[in-house]
Structures are given as C-alpha cells and as structure tokens.
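Below you will find the structure I want to go over with you.
Shown here is a partial selection of chains from the complex, left in place.
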C-alpha cells in the first residue's frame, strides 16, 4: 500500500499518538525500512539516539523520531514520543500482515480423507495431509507438508506453515498460527521401569491450543498422558521450545527461544520466559512471573516474581550472588591476610605474656 | 475396549498387584481419565493424597487409590499399593497403544524407488519417500513426509511419524519409533580449518539405532565421520535432543528434552540425562550414571554417579556449593566484622604495650 505522510499521521492518531509532522504532508510513502536500507519513498525511524548520525546519510524520504532530536533539512519528520510504537503502526498501515495465496483443493495432490470436514475458503496446499474425522474451520491455510492427524479439530483462520505436524486428537482454536517444522501432540517421555527396561505408557491425552496463540518454528509440545497439555489464549512462543506432557501454560504468555518446560507444570497468565530457561516438572509458575534467560527453575515461583540463575532464585538475590562470586578471589585474599594477622597477634601476645 | 471392574482387577493381578475391589465388580468401564475430566463409565486414580478432596466432585465411576484413603460412597474403589503403576496397566488394558491405519501402497502418491524392498504389511503413506536400495521390514509404518535415504535398512514394526528424515545408510532395528520432524544421519560439524576458512570433511559414517528405541520429536542425530553413531537397545529420547557424530549411547537410557551430547562421547547403559544437560566431546559417562538438569559435563562420569551443575560435580558437592553460595553475603559480612575486631584488638594490644 502507499500513503501520504498526512495519512500516516492520521493512522498514528487512531492509536492515540500525537504526531507532529515537519515537512511535506502530501509526500507519498511506499515502505518502512531501516535508516541504512531506506531509499526514496521509504519512511524510517530513529529510536536509539546513539544512531543519530545515520540521519546524515540515510536516503529515506521521512523519519519518525523523538521531538527533541535534530535532523538534516532534506528529511521530512514525524515527531512522536515513542518512535518504536509508531513505526509498528506504520508497518501495519503500509505493509499489513502476510497474505496467503489461495488455491483450490486438488485431491490428487493433497491427501484429504473423505471423512474430513473442511471449512469455507480454506486452502489445503498440495502436499498437505488431512486424516480421517478431522474438522477444519473457515479460512484455514495448510501449507505443503503439514499434517493434521485423525480426529483433530482446527478453528477458523488457522495457519499451519510448511511441515507442521499435528498428531491425533489435537484441538486448535481460532486465529492460531504455527510455524514450520513444529510438532504438536507427539508422545511424551512416559515409561515405567520394569526389570531394567522401559515399558511405554500409552499417551492417551491430547494437546489443546486456545485462540490467538502463535507457536514458532521447530517446537515440540507433548500430548498429555491423560487429559490435556494446554497452551492458553493469546500466548506467543518463539522457536525450538519443548513443552512436556500434561503441562498447562496460561494466557498471554511470551516464551523466548529454546525454553523447556517439563511435564505437569502449571504456568500462570502473563508469564514471560526468557531464552533457554528450563522448568522442572510438577511445579507452579504464578501469574505475571518472569523467568530469566537460562534460569533453571526447581521450585514454585510466586505470582509477579522475577527469578534468575540455576537453581533459580529471586533476581535481586541472584545479582548480589553474582557480585559476591566475582569478589571471591578478593575475599579469599582477605581471609588469608586475617589468618596471618591473628597468628602475628597471638605471637606478640604470647611473647609479651 | 470395555471391561468390568472385575476384569480390570484381573489385569492388575497379572502384573503382580493385589487389588482390593470395593463396589460393583460387574460395572462396565470404558476409559481412563483424570479425576477432573472423568465422566460416568470412566476409571480414575488418586496417587497424591493432597488431591483427595477432588474425590468429592469427580464424576468418575471408579477410582484407583491407596488402601488407607477414604472416598465418597457412590464411588467404586480399586485399592492398591501403587495407584500410578496400576493406572498404567489399566491404560494399556482399556486403551492399548496407538493403532496405525493401514493403507495400500499407491506409487503415484508416494515415492518408492523401484530398487527398494518393502516388507509385508508395511504401510507407506502418500507423501512418504523411500530412496534407492532401501530395505524396510514387516509392518513398518511410514507417515506422510517421512524420508528414508539411499541404502538404509529398517527392521520390523518400525514407525516413522510425519516428516521424519533418515539420511543415507541409516540402520534402524526392530520396533523403533521415531517422532515427527526428527532428523537422523545429517552431517556433523566436521570441518578442517584451512587458511581462515572451514573445509568440509566428508562424513562417510552412518547412524545405527538398535531395537526398541523411541526417539522424540525434532531431534537431530549426526552421522559419524567414520564408523557409526549409535543409540543402544531400549533407550528412549524426548524432544529436541542433539547427538554429535560418532557418539555411542548405551542401552536402556532415558534422555529428557533438549539434552545435547557432543561428538565421540561414550554413554554407558541405563544412563539418565535430565533436561537441557550438555556433554562435551570425547568423554565417557559410566553405566547407571544420572546427569542432572542443565548440567554441563566436562569430565568422565564414573558408573553410578549423579552429577549436577556447570561444570558438573557430584550432586552432594553441588548442593553444598549452592548452599554456600546463598550464604556468600553473610560470609562477607562475617569477614568484614572479623577485620574490624582484629584491628580493634591490635589497637588495644598496642596501646597496652
């Protein structure tokens, strides 16, 4: 899409921002780009003042920035308090979200079981598989190589990118997006030890993913042994995340790449997990908690807490601990000195006595 | 399947349990379910006494629990010493293992090379690929998108879930299950540094997976540079596990999600690796060892040991270390106080002298 600077400012006002336009309000803008990549017709932005000098060399036609920053006279400016939030609005306005090409169902090139029910305007690409007794909602898009196992239910506006696999009995809500090579509903690590060998426990539960969830690429979410593994409404996952069987993740969470959550964990709403964090099984992470990067969480985390380290402890304690660890050589030095001083004092005392 | 409570008790007795049935032995049971999800016709179980109050509200027809627990009169009870083990038997009895739909081979929809030999009753789904000179055993199931590379050999009763990839020359035993999006036999990180660049070393070895192994979803097991990368009989992997080239994993191991083992490692039999543990290359993990969650193992681990931490040390030492680290602020405080006391003593001593 194309828009004038005046139209872009109008879009910002719709989101409650108060842009001040300095320049040619009728200038036509085609794209959002970084200051380095921008060409004529692009709008760019400066959110970190330390890159201010790039303003001198950018070829952008217009720049979004804070009111107090100077800029060369040839640039049209949109001044706002929060340039990063503003550029998000401009990306949506000018570029919108990814459009999915629609193709008619070709049963000779995709495998759609005769018992499957496919919603209106859904696109099942060649190379996708829909197994028996599946129900798929309206406007769904199943890219090549995606697989929907028996008896699964998908809501409206679901997107499965190439090679996503949903095992049998998976439940997916509306407006759920799952990125490539992610696996949902595989058997968890459920075995009973019998005579030095592992005997498999049938995993007869399933995975339920609620509305408006987005799951990144190459994740693996185990089905429950009994009942459901659940990802709550609005939660967003990055890539390479492992969720164990029977774990319930709450609503509106944000999980960064390579997080691992063991089985039977209850994660509250609005929880953030930073990269490579790990959670042991059978514990509770309270609402609004934040789990730091690489944290190894071995105990319940109260609502609202931020924890860090392995084993994870409250972040303030962890930071103090890190400082004390850095000072360990110095502390050892001090203790050795004190030892000497005490020995010397004793010697002097004894000599005197 | 459906069974009466009396039949379920008979099944438990076959596994050496001594169930006591309190209630209607002819009641017909269809499913195992959690206390929360159960409806009429379901059997459920209580293994953790802290959930005892859920017995009041469950809609299950029968519950498996320990002998000494009370339950409302409307529930039929199966009393056993180990309710969790018992429910495993009931899941197998009532639900069994996942059944794989059999479909006849359709060479227009799957790519099976003319030189491939496919066993009796094997199912090659549309969208699966079997390359040249492959041999596949009886009853194997290859789901859509699975790929078996040239010269690979698969035993009987192998299941490849959707989008599993086996590179060339892979050897898979009998009754092996591999979950979706797992890759077996890709080239490892084998490069020689030449003039500031990395020159690839051909990886001419292969991967060998022995009988009764189960590999989770989204794992990656490198082929060996020379010889074999091997996963021993009966070992079970969870998801997102990385195994380096030339590593040998023993029999009957249990590897939790996101474990990483570098190349040329020898892992003994009956080894447990907890989540996100990492093992450096060229070391040995002894039989029966346990590697704790997030451990970073940099040295050989003796048979039977349990290690934790990064670098990993015996668990007893690690736990003590964690306690001492928590007390570091206090220790620093003490040392500061001692410094003052010594200074004061010296002053008094000198004044006296």
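Just so it is clear, A and B label the chains in written order, and each chain counts residues from 1 on its own.
Going forward, contacts are C-beta pairs under 8 Å (C-beta built on N, C-alpha and C of every residue); 3 or more make two chains touch, one makes a residue touch a chain.
Predicted, not measured: the structure shown is a model, and the values here were computed from it.
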Legend entry - Full complex stoichiometry in copies [only 2 chains shown in place]: 3
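Quick note on the criterion: only the chains that are shown with their structure count from here on.
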Legend entry - Rounded Å distance between chain A and chain B, as computed from the means of their C-alpha atoms: 25
Inset, instruction - Mind listing the chain A positions that touch chain B in their complex? - result: 111, 127, 129, 131-132, 145, 147, 150, 163, 165, 167-168, 181-183, 186-189, 191-192, 196-198, 200-202, 204, 218-220, 222, 225-227, 240, 242, 244, 258, 260, 262, 276, 278, 280, 296, 298, 310-311, 313, 317, 320-321, 324-325, 327, 331, 334-335, 338, 341-342, 345, 348-349, 352
Inset, instruction - Provide the residue numbers of chain B that touch chain A in the complex, in ascending order. - result: 32-34, 36-37, 85, 88, 91-92, 95-98, 101, 109, 125-127, 143-145, 161-163, 179-181, 212, 214, 216-218, 234, 236, 238-240, 252, 254, 256-258, 270, 275-276, 293-294, 310, 322, 325-326, 328-329, 331-332, 335, 338-339, 342, 345-346, 349, 353
